[in-house]
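Missing here: one protein chain of the complex. Every other protein chain is in place.
Right, chain A next:
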Amino acid sequence: MVFSGIPFLFYFLPAALALYYLVPWKLKNLVLLVVSLIFYAWGEPVYILLMLFSILVDYTAGRVIHRYRGSGISKLALFCSIAANLGLLGFFKYSGFIAQNLAAVGIPVSFASLPLPIGISFYTFQTMSYSIDVYRGTAPVQKNIIAFGAFVSMFPQLIAGPIVRYSDIAAQLENRRITLDGVGEGAMRFIRGLAKKVLLANPIGLCWEAARGGADSVLGAWLGIGAFALQIYFDFSGYSDMAIGLGKMMGFDFPENFRAPYRSASISEFWRRWHITLGSWFRDYVYFPMGGSRCSRGRMVWNLAVVWLLTGLWHGAEWNFVAWGAYFGVFIAMEKLFLSGWLEKIPGKGGGLVRHGYALLVVLLGWVLFACNSLPSAFSYWQSLFSGPLWSGNALYTLSNYGLLFLLLIAVQLPWERWCSGLAEKWMKNRGGQAALCLGYVLLFGLCVAYLVDASFNPFLYFRF
């Protein structure tokens, strides 16, 4: 089930929340587990077994690691947990890719082509982090399988993140508070996320859909990839907002996943602002254990290469995703070695402009790799960004049709919180201001519903990861 749909908003959510609020504390984790399983089974009735398997393996691994701490058995249990999760991920996500590439070099292998279980990349990473953290002693062991199951399957963040680590919410699983204030805050966050997805991401997505087959002018190509950049940001961060909001409504604090990524002044900064929970996962569980950047330059470059190839591959089992990861790896390595030093030397406002322009350009060109389904089509799209007629009737139409939407999407990313922080506080104190804000949220929600009822275009972008 997706959040941005009538069945979720008006059937599942009211029923799930009502049940969750009504039962006594002792049963809340159980209710959470059950409704989450229903949520998952709605779209993936068969693959629910995979998730149950993953829950069982990691729960057992955690207990064994804890029980036999310091011995070889503990290590073995950790190994089993990681192997099981990577095995699941490898089998369901990468077997087709591996077989295809083996076939390309002349080793034919037969494999069953299975649809990718929704959210598998998210929940396997979450459960792995649990086993590793218990092994490292940075997270407590969970002896209650219902609480553990609720953590893994928790529906708000199940299918599109953020990647919540066990250590993030371990305490909350045992003991959390649900307040009317928290519910209200969560509701506002949820409505903002829903609006991002339904009112901003979906409409601008149509602009990319029109361009993806190949734009007939330079202007059209830039509008297309600009539209994609905006679509994926508002879509993904909208999902994260909805997840965080739903979490708050149920008494959980999930980690933030996006912090205005397109305001970055370097690629390293972009990845500290974009899909934060994924970046920090790779940092803590791959990059740092390998030695991070506190080692020889050669070793650091190797570490970066591994992390970024894996990051790319996590996003999808295709070469263009691998290339996309490698592309960022190259820029981050260059920044660490010399590029940041150079860029920092440019003084004044012009320097800031150059740094932001550089980061934005690299990210935009990177999205071409991500969005085009194959490397050749990505190359030909790059070509169309820099060659051919400057504009065309189609491009001018696109500009006039989507111009205001583009401006709106860009405008909401500007640092308003810095510019009008005083103003917002003033409003929140004033009763009229509060009423206006409430009304605004209600209307925003109503508008989202209008778009959903009319919707013929409501894509789910995360089926590849």
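The criterion applied here is as follows: a residue touches a chain if its C-beta (ideal position, glycine included) is under 8 Å from a C-beta of that chain, and two chains touch if they have at least 3 such contacts; residues count from 1.
To be clear about the criterion, contacts and distances are computed from a predicted model.
A.B. asks: Quick one: find the hidden chain's UniProt protein name among "Predicted polyphosphate-or ATP-dependent NAD kinase", "ABC transporter permease", "AlgX/AlgJ SGNH hydrolase-like domain-containing protein" or "Aromatic-ring-hydroxylating dioxygenase subunit beta".
C.D. replies: So, among "Predicted polyphosphate-or ATP-dependent NAD kinase", "ABC transporter permease", "AlgX/AlgJ SGNH hydrolase-like domain-containing protein" or "Aromatic-ring-hydroxylating dioxygenase subunit beta", the name matching the hidden chain's UniProt entry is "AlgX/AlgJ SGNH hydrolase-like domain-containing protein".
A.B. asks: Among the options A:I191, A:I276, A:M300 or A:V363, which residue touches the chain absent from this view?
C.D. replies: Candidates A:I191, A:I276, A:M300 or A:V363; residue touching the omitted chain: A:I191.
A.B. asks: Can you work out which residue in A:L13, A:I65 or A:V152 touches the chain that's missing from view?
C.D. replies: Of all options in A:L13, A:I65 or A:V152, contact with the hidden chain holds for A:L13.
A.B. asks: Can you work out which residue in A:L76, A:L365 or A:V449 touches the chain that's missing from view?
C.D. replies: A:V449
A.B. asks: Write the list of chain A residues that the hidden chain touches.
C.D. replies: With respect to the unshown chain, the touching residues of chain A are 1, 5-7, 9-11, 13-15, 17, 42-43, 45-46, 180-185, 187-188, 190-191, 203, 393-394, 396-397, 400-405, 408, 428, 434, 437-438, 441-442, 445-447, 449-456.
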